[in-house]
Each structure stands twice: as C-alpha cells, then as structure tokens.
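Mind having a look at this structure? Questions to follow.
Left out: one protein chain. Kept in place: all the others.
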Amino acid sequence: MTDNDSAAAADENLDVSNLPGGAKAAVEAVLMVLDQPATATELAAGLNLTVAVVERLLAELQREYNGYTVKAPDMDVASDAGFSASPRGFELRNIAGGWRIYSRTDFADIVGRFVLEGQTARLTQAALETLAVIAYRQPVSRARVSAIRGVNVDSVVRTLTQRGLVEDAGTDPESGAVLYRTTSYFLERMGIGSVAELPQLSPHLPGLEGIEEFYDAGRM
Amino acid sequence: MTDNDSAAAADENLDVSNLPGGAKAAVEAVLMVLDQPATATELAAGLNLTVAVVERLLAELQREYNGYTVKAPDMDVASDAGFSASPRGFELRNIAGGWRIYSRTDFADIVGRFVLEGQTARLTQAALETLAVIAYRQPVSRARVSAIRGVNVDSVVRTLTQRGLVEDAGTDPESGAVLYRTTSYFLERMGIGSVAELPQLSPHLPGLEGIEEFYDAGRM
Partner (left out) sequence: MAESKPGFEVRLANFTGPFDLLLGLIAKHQLDITEVAIATVTDEFIKYIRKLQKLGEDWALDEASEFLVIAATLLDLKAARLLPAGEVEDDEDIALLEARDLLFARLLQYKAFKQVAGLIGETLEQESRRFPRQVALEEHFAAMLPELVWKHTPGQFAKLAEAALEPKAPKPTEVGLGHLHGSAVSVKEQAEILGLRLQLGNPLSFRALIADAESTLVVVARFLALLEMFRDKVVAFDQLSPLGDLTVHWTADGQDWSTENLSEEYEEQP
C-alpha cells in the first residue's frame, strides 16, 4: 500500500496524501471511529499534517456534510462556490475545541426512537456481574474483567458506561489498556457513601494477583 | 418517497422524506449511533420504511462511500452511471447479518494511532487451529476438538471464549459434554455474514466427510 519499506521510523514517514481519498479521507476515517472529540492539534499529530492543513480539511468536511459543497469530479480542489448537494445524516461539530461526528440534529426524533427501541430499564445478568467485578476489582481493564468472567465484556462495559455506572479511570501504565471504575451515580444507586462501604467478600476468593496468574497462564 | 399518510399513531407519522437529505440521510443518521451492527429489518422498523427501501438506500450509501457514485446536483436520483468521486475515509459493510460503519482499511495505520482499544493481540497458531475446528465442526465438544488436533485444547478454548470468539452451545445429550460454537462476534471479526461463507474445507481434503465417519467409528 505504502512504500515505506525503507522507513526508519515507519510511523513518521506515512504520507496520507498518497492514500485513496487523500488526507481528507484520512481525517474522516479517524473522526468516524473516534469516541472522544479530538482537537485539530491531536489530529494533526497523528496524521503527520500541520494544524493549518487539518483545520482546512475539517472545515471542508463540515461543509461537505452540511451539503454546501461537493468535490466535483472535474475539479482538482473542492470549491466553496461549488454546487450544493443534500446534507448527510451526520455532521461534524466542534465543541469546546474538540471535533466529533454526530448524527444530524434534524434526525434526533428518528434516532431517539431507534435508540429507545428494545431498551430496558433493567440491567441484564451479564451487565450486573460485570459491574460487580468492576466494583470489587477497580480500577480494572476490560481484558481483566473478560478473563475473570470468561466471556468478552466489551459491549456490556459500553452499556454500563452509557448508564453512567462505570467510567474511564485512565490507562494502565504497563499495558496501555483503559481502566474502569464505578461512578458516584453507582454509589448513589447502591445507597452507600464510598466503595469502601461495599460488603467484604469472603476471604477465600483469589485476589486480583492470583486471578491474573491463573488466567494469564491460559492466554495464548 | 413513502406514502404512509394513513399511519395512525403519531410517532408513526414521521415522514423521513420531508427532512433535509431525505430517507437516505435518515438511515445515515441512525448508522451514526449504532454500537453494533443493525439489520435492514431493524433499520426499516425504526425508520418507518419498508425493508426493500432501506436495502436500496444502504446499497446506495455503500456505493457512495466507496466513491463509485455521487448524487449529482442536477439529477433527481443517484445514478450508478454517475461520475466517480474519491472514496470516503469510511465504508458501510454488511457483516454477520448487520450493517455498520467502519474506517477504511487503507487508513488502518493512522486510525490505529487514535484507537487503542479493540486492537486485540493476534491469536496463536494453536488458538487459530482450534478456532478453525470449532468453526467447521460446530457444535463440538472440547474432547472432539482435542481428538482432531491431537493435543489438549482446554486452555485454548478458554482463551477463545474470553475473547468472545466462541461460546457455550449447550451440552451433548449423550455424553453430557459442553458443546462450543462460534459467536456472531467471530463473524464480525471475520467480516462475513455467516459461517456458510467460510472457505470450503473440502477442496483442501476431498472426501473428508467419509473420513469423518470412519474416524468417528474408530473412536468408540
């Protein structure tokens, strides 16, 4: 794909403009999967572009999504004076300096209806168990919770985060994995003042260290 | 586009075609908030559209994102014969029966710098082979997989379960052994719609079915 075979620091050498769709598509690719808003500076650093270029691309994408401009096939550059197309179902917003793609506000009713469908007010057993593990072993990574529960917990952790019961507690300095902890909303729902007030578990349960060894041995 | 004017319930009354960007943008808006793949049927239900219409819109979006077609401003409908634009930084894929937005492969290196999570460690050869046997022989017991692979697979199966690639599929009525099958997450990770899309096993070994019976008879 790229001819960075001679790249000493392969990372630094990547030229996004050689990729299909160019730098603009690269910015788009990142924005599309990014959970947290990113600043132009953060984007520029990861993309090997200058902040000025990223800012121009962001503005271009924003206009494109809003339907004000479309890159015509026979033009080399997008033009503001270009023809107008329909707006997309999503928009690029800059909130407090961070950029993120959201669903377009016009569709809030439809999206809201879609989101609510099939939502229950109760946590599933899987979600409860995962919450219990996080509560007693926090701060803990998803991989560790998976190891303890024996199943993949990614989507359950997302649900718990969405429900405001658990939150990001920084990253593990060693593995770089995101760690999770329970929130004050969780304490509120439990009716306790702090995690220290959670009932003690029976002492025969292996500590986190024990579990770690036990399960890591099985990891391939 | 749809003439559902006779819809009784108020929230059934919403006609997405009146909104900017129309039904296509509405589909797009919903795709933006999905955290797991959605089927055309689910989308249709939420959007008050027929499955056929949703399927057509999804196909149109897919082509658009791939840069094969763009709705020209002076045309009323998107045309396949339309001009070709640059591919977007993302793509729309139909996987494990559901639709979902992905960043385009070309930008994997760049996106990977921003998205640390979800990047899972590669599976070992042992795990891959075990996964292959389970995928092709499901539902299958660990003992059966062990017999085929010639080694104990307990810890590997545990790893695969933790990774969410295989799951418990009940017990064998005869032996009482736990049976395993692959998950829809496995399909997602493979980028396929169903296990039927896995490469055929028989070309690699003509007459395998015969061997299987022979082998089973020999085991008892």
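As written, the chains take the letters A and B, and residue 1 is the first residue of each chain.
Keep this in mind: a contact is a pair of C-beta atoms (placed from the backbone, for glycine too) under 8 Å apart; a residue touches a chain by one contact, two chains touch by 3 or more.
The model shown is predicted, which means the values in this text are computed figures rather than measured ones.
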Touching residue (missing chain; options A:45, A:59, A:85 or A:132):
A:132
At which residues does subunit B meet the chain that is not included here?
31-36, 90-91, 93, 100-105, 108, 111-112, 115, 118-120, 122-123, 125, 128-129, 131-133, 135-136, 141-143, 146-150, 152, 154, 158, 168, 172, 175-178, 188-192, 198-199, 201, 203-208, 211-212, 214-215, 218-220
Even though one chain is not shown, subunit A touches it at residues 32-35, 100, 102-103, 108, 111-112, 115-116, 119-123, 128-130, 132-133, 135-137, 148-150, 158, 161-165, 189-192, 197-202, 205-206, 211, 214
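Here, only the chains that are shown with their structure count from here on.
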So, in whole Å, the Cα centroid of subunit A is separated from that of subunit B by 20
Sort out for me which residues of subunit A touch subunit B in the complex.
1, 11, 14, 16, 19-22, 24-34, 38, 46-47, 67, 70-71, 73, 83-90, 101-104, 106-107, 109-111, 113-115, 117, 142, 146-147, 150-152, 154-155, 158, 171, 176-178, 215, 217-220
